[in-house]
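For this view, one protein chain was removed and the others were kept in their places.
Let's turn to chain A:
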């Protein structure tokens, strides 16, 4: 009873009172604040990151993407079946360059960050494409508004440009560059001039074929079939001339002196520069596959790397050179299938810390 009475009475002890004590105003004149002034709250949570502008932008783009996707899904336009995806209207797009985008966002962008932005932009562009083809123009326009500021300034010019033409120079030579590992090769290819007039050559010359034996007659037949006796071939690609040559010819006809490709590497004949038959075969392979062995004389300047890397670089350059001289699709297909037009991306893998080499680990010790 007494305890309850005690509890009901208000606390009158000064140190435990909840009411504010009276302080005369003069006392509060030159008083420092009890706690530091509260800093303004940052606008976005990415304030404390290294590149807030980049992260903000990425967040906004991802937001836009998820909204667009939701909208498309609600219209049953996502996920799209493959036949519908193939039927989408083509809309080429090109984004600003990394430097441009860095200026726009006023923050430096690394390659990785730029790629992450462009990947989101690509996905948004895909949504726009679907929306445009499906006819939901509102959504398409909305996405376009988002993407406009990221598109290349000269979009039309860039999307309509053609692949850079590499013409032949005034002598009919092609100049191409090939690379493999750390080697790079510069290759000039000029079509071989096959002599049209075999009859005017001197009889004592060793290049005139004698009356052929049966074995040689077959060789001569094949040679005639391949090379014929057509006129100067500098203007047209050699392989078209080969195709136009007569298939069957009389064995009694004396074959014209046949010339095959000569390959000079750093001004040294190929058999002196490359002792290994594998390297030589690698260089000659593009010519063999396309049947252009008698067609071109090749001069190569190669630097860097070792012998097999140099041979790969020369082969790459020769393949590109063949395409320059002879732009037929079947030639390109043959070389593409043989992976000769593609710069081999394999390079030496770096050594990692804690490992002996790129992949070799140190010996495992139980303790």
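Here, a residue touches a chain if its C-beta (ideal position, glycine included) is under 8 Å from a C-beta of that chain, and two chains touch if they have at least 3 such contacts; residues count from 1.
Following the convention adopted for this analysis, contacts and distances are computed from a predicted model.
Not shown: a single chain whose UniProt protein name, out of "Sodium/potassium-transporting ATPase subunit beta-2", "GRAS protein", "ATP synthase subunit b" or "Small ribosomal subunit protein mS29", is "Small ribosomal subunit protein mS29". In the complete complex, the residue from A:131, A:187 or A:263 that touches the missing chain is A:263. Of the candidate positions A:287, A:302, A:317 or A:340, contact with the unshown chain belongs to A:287.
Within the set A:271, A:303, A:342 or A:357, the residue that contacts the chain not displayed is A:271. Taking the whole complex into account, chain A touches the unshown chain at residues 204-207, 209-211, 213, 215-216, 219, 222-223, 226, 257-258, 260-263, 269-272, 275-277, 280-281, 283-284, 287-288, 291, 293-294.
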